[in-house]
Structures are given as structure tokens and as C-alpha cells.
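One chain of protein is taken out of this complex; the other chains stay put.
A and B are the chain letters, set down in written order, and residue numbers restart from 1 in every chain.
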Amino acid sequence: MSEKGMQKRKWQLTIALLIIIAITYLSAAITNFNFMDGFAAFPEAIGWMFSNLFITQESLERLPTILDKLIETIFMSIAATTTAAIVSIFLGIMGSKTTSVNSLLSVFARFIASVSRNIPVVAWALILLLSFGQNSLTGYLALFVGTVGFLTRVFIESIDEASPSAVEALTATGATYFHIVNKAVIPQSLPQMISWILFMIETNIRSSTLVGILTGTGIGYTFDMYYKSMNYNAVALVTFSIVLAVIIIELMSNYIRKVIM
Amino acid sequence: MTFLQIAGLSKSYNNETTVLKDISFNVKAGEFVSIIGPSGAGKSTLLRCINRMVSISDGEVVFDHAPITKLKKRALRQLRTDIGMVFQHYNLVPRLTVIENVLHGRLGYKSTLQGVLGRFTEEEKEHAFFLLRKLGIEEHAYKRCDQLSGGQQQRVGIARALIQNPKLILCDEPIASLDPNASKIIMDHLKSITTELEITCLINLHQVEVAQQYSDRIIGLNQGEVVFDGPNYKLTEEKINHIYGTQMRELITV
Partner (left out) sequence: METIVKSTYIKRKKNGSISLRAGNKSKFVIRMTMITLFVLTIAGFLLFDYTGLEIRTAVVETASNLYAMFFKPALNHFTWAEALYQIGVTMGLAVLSTIIGAVIAFFLALTAAANLSKEWVTKVVRVIVAFIRAVPTVLWVLIFAIAAGLGSEAAVLGMLFHSIAYLVKAFSEAFEEVDKGILEALRAAGSGWWHVVIHGIIPSTFTYLLSWTFLRFEINFSVAVAMGAAAGAGGIGFELFMASGFYFDLNEVGFITYAILLIAIILEVFSTQLKNRYFPSSVRN
């Protein structure tokens, strides 16, 4: 690199750093964030966690209730992801350049995906709560909508990448549109899609805790109850059980990914 | 006997970039014709006009006594089942097995439901294995295509074209991504099988030597126009320079 290029790069770097510092300062001001307090709070908080968040005999007695809710949450995430995946496959096929039937449908699919993905899950949860009330279906639907948005986007990418050249070849043999989708596009992109579905199940278990807190369902509600009644041993147990569930599911999906890709 | 007749064929994109200009030639049944020319001359587009993978802007293409310029859906599928196509990048479904990829060539003959369910007759499967044996890759029949070498994949591509029972095979740069050894195997197979089964063959090539060695007749294309059309012994050094432009030719041979 030339001397001048180096100098220019250095300038750019300095300006970028200055802008970042300015934005950080501004953000701290608007949110009343105090760096000193923040850093001081951290060790305190960790100390508090170690002295309060442990699992006791008494909290273990609540394990059956907690497990019950945890299983409900896992089922909710899986059901939301799988059903969303079915919808997303159709939207993905409509939206992808390789397989789209016409540009209007393609734009429609991308629009639906973008709106449902970018309206946060909490908004869907709050809206659905108003009329569906405090039950599993509310949480399920909130997760479902967000998942459709996300999966449609990644399915479109998977299909785009899959094998546009094979699509050309099959068209040239005189195969119909459905032959091509079914025999070339789906077989080629399926492993990628399954990988995304597994990823989304993990994500949804974590989001369903959030949705649960808002809609009063599943493990999120259980957490919220113990949290509000300051039963921190039970809080620890709930947190621990969620961690365990997420890690087990992650390990399983890593194994599946390794085999199918 | 004229089998394929191309008259005044033109192709332009967006009415602006003209790729093919007023192309006319006839091909007899069973002929092995090479199309040569520099890249960007319109070779690929020309082939794709014949099976209507790209639409025709102007002119007429008559295939086996039937004009194809304005064919619609069902008739177009019918036409395509009669024309096999072999591609530079093989265009297989990499995750599927060799035998599955070969059978894709039969989809043109199936109804949507039959094809989606994957109903292939025993006869079709036997035929697929027969072709794989002929091409020397029967032992790989149950392997995934992405595990094969380039030359082997191209043979799968040829089997997929042959199982269509085509009257014409279009080859778009079939050896451009292969090493000389594999190229020779592919060209030998193409030549011997099309001769044996009396299939007409139109093949895009950029290696002049290969074209001269294998074909009955050579068509030279430059900037969308036919600049040479004749038996290969008439293709002199001077004509080659005319097709490629002198400097281009030097660049290629270096």
C-alpha cells in the first residue's frame, strides 16, 4: 500500500472512531446510562447471582410444574416452527428468482415476509393477547408469524443458491413447473432448509420465554411468577432448565446438520 | 433431407442489444455440426433458440417439418422432449444420485402427478442403466453426483439427454470445463453414440481443433452472424482468422 493510501486509511479510521464515540456518548445521554454505575453494577450483580441464584431442595419440589411448562414451551416452539416452515416453503418458492411464477406473486411473498419479520414478536404477542387471551395459542401464533417472516427470507436464499442450472436443464427436457420444483429445487435445498428450521426451533424456545412473560403462557409465565414473588431459588431452577433444554436441542441439531449437509 | 431449418433468425434483448442477426442454415438428419466462434458471438443463444429456452425475436425455425417459433406450453414441452441438451456445467442436481439425475430426462413424457410422485417404469430404469453402462459409469449409479469428477458428471448429463430418445442433441460447450483427457472421452462418446443412434447433433465449441477432428460440418459465428458454413476440410487458416479476428486467434493459441 502506498504512503498516501496508508494516510488516507488512518484518517478514515480516526473519523469512524470519532463518530462511534459521539454516537455512544449521545446514546448514554438519552438513556441516562452511567458508565461508572454500569461497570460498578456488574461485579455486584454477579455476586448477587452467586449468593441468591442457586437451586435448593425446596425449589426442586417445584420441578414437576416447571418441567410441565417447559415441555409446553418446547412443543409450542416446534409446532410454530414446523407449521411456519410449511407456509414459508410456498412463499419461498413464490419469492425466489429461480422458481417464481410471476413477478407480482414474488413481490407479494417478499412483502409478507418482510412485514411479518420486521414487526417484533412482542408486538404480535400483545396484539393477539387482546382477543385470544391467556393461552398457548396466543404464544403459538405470535411465534408463527415471526417465524414465517424469517424462514421465508432464508428459504428464498436457499432456493436461489440451490441449483438454477439444474432448473434450466429440466426445463430443456420438457419437464413441467411442478416436476422441476419437486425433483430439482426441493431435493437440492432441503438440507439447508432443515438446518434453518432447527436453528429457528432453538431461537423460538428462547423467544417463547419472552412471549410467555407477555402473554402469561408457558415457561415464561412460570419464570415471571417466581420472579415477582421473589422466589429466586425457583427462578434459578427455571433458568437452569431452559438452558439445559436449549443446549440439548442445540447438540441434537448440530448432529443432524453434520449428517445431512 | 432437411431436418432442421433456420431462416432469418434474429434475437435481441430489450430491442437493443442484438445477439443474433439474420441467421440461416439447414441441418440434415444425422449430421454432426460444430458451431465455433469467439465468446460473445451468440453461440449459446443460437442453441437456446432451437429449443426455445430463449424466445425468438424474428425469423423462423422449422424442426422436423414443424415450425416452432410460436409454440405454446404443451406443444413446447412436446418439442423439448425431442431435443436433448448437454451443458457446460453439466446442470445436474448435485445432491441427487446419478440414476435419479438420468431419469429426470424422462420427466418431459410424464404428467405432473406421475412426475411428482416419481413413477418411472421398469423399462425406463433398465434403459437408464443401459445408457450408464454404455457411457462406462454404471458402477456410480447410486452415488451422489457431487461425488463424481467433472468428466463423469458430464457423462451423466449425456445420459440424461439420451434417455429422452431425442432426435436432436444440443451441446453447449460440453468440454469447456474439462481437462484434455476427459474432453476426449466426452467427444468420443458424443460422436459414437449419435452416429450409432442416428441422432442429429449441434455442438458449440471454442476449440477449433476439436471441431475439425469430430464434425462433418462447421458453422463459424462472429458477432451474431454466420461467417463460415461448410465441411471441415474447407476451414482454412484464413477462414479461421476471419471467424475469430486475427488478434483473437493469436490470444487463444498462446
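Following the convention adopted for this analysis, a residue touches a chain if its C-beta (ideal position, glycine included) is under 8 Å from a C-beta of that chain, and two chains touch if they have at least 3 such contacts.
Since the model is a prediction, treat every value here as computed from it, not as a measurement.
Contact with the chain that does not appear here is found for just one residue of A:I55, A:V87, A:L105 or A:L137, A:L137.
Touch with the chain omitted from the figure is made, among A:A79, A:L105 or A:M225, by A:A79. With the whole complex as reference, residues 97, 99-100, 103, 118, 120, 122-123, 125-127, 129-130, 133, 138-139, 141-144 of chain B touch the missing chain. Considering the complete assembly, chain A touches the hidden chain via residues 13, 16, 20, 23-24, 26-34, 37-38, 41-42, 44-46, 48-49, 53, 71-72, 75-76, 78-79, 81-83, 114-115, 118-123, 126-137, 140, 150, 154, 157-158, 161, 190-191, 194, 197-199, 206-207, 209-210, 213-214, 217, 220, 223, 227, 232, 235, 239, 242-243, 246-247, 250, 256, 259-260.
The rule we apply is simple: only the chains that are shown with their structure count from here on.
Taking each chain's centre as the average of its CA atoms, chain A and chain B sit 46 Å apart.
Across the interface of their complex, chain A is touched by residues 51, 53, 76-81, 83-85, 87, 89-96, 100, 104-105, 107-110, 112, 115-116, 118, 157, 160-161, 164 of chain B. Residues 163, 165-166, 168-176, 178-179, 182-184, 187-188, 191 of chain A touch chain B in their complex.
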